[in-house]
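A single protein chain has been removed from this complex, and every other one stays in its place.
Chain IDs A and B follow the sequence of writing; residue 1 opens each chain.
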Amino acid sequence: MAALLEVKQVSRSFSGLRVLNNVSFGVEAGGITGLIGPNGAGKSTLFNIVSGFLAPGAGQVLYQGRDVSRLSVPARSRMGLVRTFQTPQVFANLTVRENIMAGSYKQTASGLTAGLLWTPRARADVARMRAAADAACEEFGLTQVGDQLAGKLPGGQQRLVELARACVSEPALLCLDEPSSGLNSEEVARLMQTLQRLNREGLTILLISHDMDLVTIASSIHVLCFGEIIASGALTQIQGDVRVREAYLGL
Amino acid sequence: MSGTLLLQSALAGLTNGFVYALVGLGIAVIFRGTRIINAMQGEFALVGGMAAYLVLERLSLPLALAALGGIAAGGVLGWLTDLLLVRPTRRRGGTEESFLLLTLGIAFAISAGVLFIFGRDSRLLPGIGGETSQIFFDAAIRTHALWLIAISSLVMLLLWLFYHRTHIGLSMMAASIDEDGAASIGIDVPRMRTLTFLLGGLVGGLAGVLVSPLITIHYEMGLLLTLKGFAAAILGGLSNPFGAVVGGVTLGLVESLAVLSVSSGYKDVIAMTILILIMIVLPNGMLGKRARKGG
Partner (left out) sequence: MKQFANEVPSSLPASPLRSARYRMWGVVAALFALWAAAPGFASRSVIDMLVFSGLYTIAGLGVAFLLGQCGIVSLAQSVFYGIGAYSTAYCTTHYGWPAPAGFAIGVGISAAIALAVGWPVLRLSGYFLALATLALAIIGQVLFTEWDWLTGGTLGIGGIPQLNLFGFVLNSPQRFYYLVWPVAVLLLLLHRNLLRSRTGFAMRAMRDAPAAAAVLGVDNHLLKVKVFVLSAVLGALAGSLFAHYVSFVSVDSFGVDRAINFLLLAVLGGAKTVLGTVLGALFITIMPRLLSRFGDIHAVLFAGCLIAAVIFLPEGFGGALGRMAERLRARQARP
């Protein structure tokens, strides 16, 4: 299978401190790729570089075979590269349903003037956003809380809202930043099922986590430690790797 | 353009620059201690200058006492502002905008209050050394302006020592950088914030006392003083203790040299344009280090 995302020799420093050192790895289309590593390994920095919030100091990010290193976050999003955040970023003053409606931004096109004049196109867009949001609420079990303000929900549900919103935006590659943090074990189990279902439906997933249970759903795993990839492969290979055991599992 | 004229306007710019620096210093003090941009710093100067004038004229006390009175008035105003207005706003979960609007509102209230009580008249304080001037190569500078520069520099040095060498100064810094951490090692964070406002008020009052022999005390003087002080602080970098001086002097010099080539009416346009450009091009100031992003 071809690599959907390829990170090539990416480095990045902050005030002289090298956070990422020559990191390379790929995300195969159709799979679930895990990126694990202890705290401070540089996972978040790497994720910010992949999604466009940070520019790489050196190296390239290739997406669908194209160098996207210089593209903005929305431009990457339009190509189907969508991420979530470690602390869920919901639109706090919007209801759950409105949050998910906003997810259809790229699937609609009416502009500011059309909105002011409430033209048939603007209306059709909102109807479409609403239909997609209703379906997603159903799919993710959020219908009951659909009219509550997203900012008032408990953390676990905010995470679900963020995931539903990301899915509505029809990503080709979904990057999830610690999606299980703050969830109880039952919620984690449900999240794993959901992610596996989305993956079966054709979504490629890149997963950052330090939750080894969650990472079991990944078809291939890369281990990041002190800014370098120290091991790559399937879960069993990783678990057998001496360096990983030392650095990460602390065994 | 003659050399004398150039030197003359450079000296004027230098004087103005230290005025902006002194106001900017107060803004930086309050920002460093509370993360609030204080839109009423110019009003501290207004109240300080006004108080000094009243002590001098109405109570007929000597200038030194009047100056102390003016500085104290600024400090009391800062202290009350935090206690009575900033704290309640913080308790109700104030945002960046609400603190800006709050201090802006207080600035109007003070300006309107001064207008109500003292009217539209402009007032001048006598300067140190009276009306005398010193001559440098045919260009004159008021003796008072030299005192202003000297005193401002001294205050800046004292503030630096205060923040880096005294227990209370270090506590104030700690309280603003990491609220929870500071509280956990026994620092009374709200008290540090109040002290910060007190200190900012004192610096503002001093600015008023030092400025009033050069520019008149007037109910509308605050806002523009605040903005130029802010420009000075930003230009030098809000986080750097000497930033305000570098920024203020740069701003003052650019302003007064620019006035040589265009009409003096455009002075504020030039200063404000510089302010906007600095914020866009050098958000951390000329001395500031690039802020660390992400993690």
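Rule of thumb we're sticking to: contacts are C-beta pairs under 8 Å (C-beta built on N, C-alpha and C of every residue); 3 or more make two chains touch, one makes a residue touch a chain.
None of these values were measured; they are calculated from a predicted model.
Remark: the omitted chain is touched by one listed residue; of B:E57, B:D138 or B:D268 this is B:D268. Listed residues B:L104, B:I151, B:L170 or B:V254: the one in touch with the omitted chain is B:L104. Contact between chain B and the unshown chain involves residues 37, 85, 88-89, 92-94, 96-98, 100-102, 104-106, 108-109, 111-113, 115-116, 223-224, 227, 230, 234, 263, 265-266, 268-269, 272-273, 275-276, 279-280, 283. Residues 51, 53, 72-74, 77-78, 82-85, 89-95, 97-98, 101-103, 105-106, 108-112, 114-118, 122, 125-126, 129-130, 146-147, 151, 162, 165-166, 169 of chain A touch the missing chain (whole complex, contact as defined above).
One rule holds in what follows: only the chains that are shown with their structure count from here on.
Each chain gets one centre point, the mean of its Cα atoms, and the points for chain A and chain B are 47 Å apart.
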